[in-house]
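Apart from one protein chain that is not included, each protein chain of the complex appears where it belongs.
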């Protein structure tokens, strides 16, 4: 899992819980009807807008994004170069033994096609479609979290309005006004807090992740195509380094220049 | 009807009604003048902006979108393949008997043209125009619900301002302030609640539906053109599977590779 | 005049006046200084932003848009087909007698050019420029009403701030607070009400109208060009029907297929 | 200076001052600390965002835009046609005497190049660069006023928050609350008023002006190129009229058709 993201959640919840506990207790911020309005309402809106499969899939995308760490492009280049050296020495079929060690299903799929002797064009086409499909899942996930991030504060306000309207109807006992308003405002708090610390940052995270993963998949497709073409490992490495930031590749390129 | 959408409405209304009834009654949230201002005002604005036919048509689009379930692309491919097999065995005229069983007017129209021996270019042209027209109806529908979703909260605020101004003029009797403000705020509640649970999600729904239906119509046009060209059912199926997500078609394609 | 638009204004004002009169009187909502700030301020901002001619012209565009009903494209096709039949029978000069019956200056201009024997390219060029000029007037009109719709609520708030500041300076007599705040809020009411029921819907109306009129003008240019080229009325009609929605033209096209 | 703009400022300030003086005095709306926060803060933000030269230049652009009236395109066509007739009769060098009467530095620059015998391509290149530079100044000016218009209301709110926080700390004397809040709200008033009556309309003005001036400069470049090419004054006039709205040129074009 990405350390920065985990750190972000810990910091965000930590700072805000600490700030609350300096002057009161966390229980002041628990309100069941408010939570029903804010989270129930905004989730319901997402179910109306998006096909159910995609709405539920969004959480899968997030989970996947946390549990499956993306390899560093540099490591990936090394792995592909190594596979190319193996293939050159022992033939493409020798790759088969390595597949068991690889956990990334995209790369497994690609290597199987290489071993089966799939022509380069077919391999690129199939993997590009696979990549577009991954991108679409990320994009839909981002859209859903953006929608939740816009909808939650609105339902937070709906909850506060409900609370205020009910409080104003029972204004006879002024001593209850304070507590009534406090409860009413908790729903707005839910909306502002969860949208800004969870939903919107997750939408941004999925966008960043989508870019990183697309770059990595393109790198892999380029590498697998080089395997099919029987390029020399050295040549392949030079080509794949075009995907790295200049600093990371400077040394080798320079010596090549 | 789409289960997710129905579920969304049930969940949304359910959660919010339940939250209201935990501390009060639903009747606190009924206010005729407020409803007139919020719903009347925003509907009037739509009548000014859009030609009457389109404004009324938007509700038809939504109704159609709920009553007419879109077939799964996979089912549709099977149906078209089956029709292709029938046509190959018994000739194009044999399709005529099947038309009675088909409820989708788009497909009926297309099959009639196939049976009439319409050339491929003409068939594609006519159906593409039909498809654009369907898309335009969805797009206009989305625009109208987006407009309602933006306009309703504004008229909700207008209603609240009316209520507050009237209350402030009768400030002599402080005991009435609470109830007066409660009524004033109900209009804002209408705006926030209905815009976020109905209008804006419906606008999103129409957009999603438009994408799905466009894909399906394109698939049908491609299939009908294959019928006219007399392609083999197997060939047609392979082509049409390009419209499916990779997972759904993997097995067959792979064995074909 | 467009019935939907008229209906929209009647409905909007009706609902809101009725809602006001259920609990008070319309006179509570009249405040001269507030109106000066809201309407004066936002109009002044438009005079600064746009050249005076265009700012004043925006109201002309709206007036024209209400007084001059756009003919239905179908009627227009019939009219042009009829003119084509006349020209074929009695020669282009015979069109001259008909010009007197035509009220649309665009069509008159075009027919005069046809009678004068203007070549097709010249005719299309001149009328296209005329059409772009009409479009630009609509677009500028839309921009101005959008600006008014954004500016009016802002000046409404300015007016409310003025009222509140003055009220707070005279806080000694608490019995006047209510009425003072009521007056202050009337300006915000003006802003929210007029922007959302008049200015923004008119901006939308001008956009819709622009699309409809552009389509109609293109249809006319195509028809007039056909007149110049001496196409058969039947051929012309078929071509012009490409501008209609599929349903409206289905029958004839089908029989033609 | 543009009369509409001047009128806009007079109307805007007039209406709002009049509205204020109907119920109070203008001095209620003067607050030094509030002005420091609102105007100081938003100006400081502009100095951070834009290079100092451009930030200061924005005011120069506005000044220029008020002091230097753009000539009407029609007048400009007449002037250029006249110059063309002079050049045809007495040779290009005869233009030299006229330069002294011309105040527009752009035209002076162009004429000097014409007299120096600069080839057409070079002349167009140099003047186009000059024009792009003028456009960039307008665009940057618009950006700066847009930024001020967005930033001022935010700093207005900062000022109000400062006032409210200080007032709440001195709540012991309730008689001071009213005046304290009045002062606090003056800063919000500054933000809403000046942003909507000055900054944002000026941003819009610069955009309108940029379009007008670009059109005029293009017209001049086309005319100067015609001078270099030695086109007949009649031919030049016909070409330049393409820059005018159809109404303005109808008569002449028609007689030419």
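Labels for the chains are A, B, C and D, by order of writing; each one numbers its residues from 1.
The definition used in the following text is that a residue touches a chain if its C-beta (ideal position, glycine included) is under 8 Å from a C-beta of that chain, and two chains touch if they have at least 3 such contacts.
Since this is a predicted model, take the numbers as computed values, not measurements.
Visitor: Which of the displayed chains are touched by the chain that has been omitted?
Guide: It touches the following shown chains in the full complex: A, D.
Visitor: Of the residues listed, A:5, A:81, A:214 or A:238, which one is in contact with the missing chain?
Guide: From the options A:5, A:81, A:214 or A:238, the contact with the absent chain belongs to A:5.
Visitor: Just the residue numbers, please: which parts of chain D touch the chain that's not shown?
Guide: 32-34, 36-37, 40-52, 55, 113, 116, 118, 122, 126, 129-130, 133, 147, 151, 154-155, 157-159, 161-166, 168-171
Visitor: Please give every residue of chain A in contact with the chain that is not shown.
Guide: Interface residues of chain A facing the absent chain: 2-5, 7-9, 11-12, 14-16, 18-20, 22-24, 28-29, 177-179, 181-182, 185-186, 188-189, 192-193, 195-197, 200-202, 204-205, 208, 212, 245-247, 253, 257.
Following the convention adopted for this analysis, only the chains that are shown with their structure count from here on.
Visitor: If you apply the touch rule, which chains end up adjacent to both chain B and chain D?
Guide: Common contact partners of chain B and chain D, which must touch each of the two, are C.
Visitor: Shared touching chains for chain A and chain C?
Guide: Common neighbours, chain A/chain C: B.
Visitor: Same or different: at the chain C/chain D interface, is the fraction of residue numbers used by both copies above or below half?
Guide: Counting shared over all numbers used gives less than one half: different.
Visitor: When the CA atoms of chain A are placed over those of chain B, what is the turn angle between 0 and 180 degrees, to the nearest 5?
Guide: 70
Visitor: Counting only residues that touch at least 2 other chains, which ones in chain A make the list?
Guide: None at all.
Visitor: Mapping chain-to-chain touches, which pattern fits: line, ring, star, complete or other?
Guide: line
Visitor: So which chains end up touching which?
Guide: The list of touching pairs comes to A-B, B-C, C-D.
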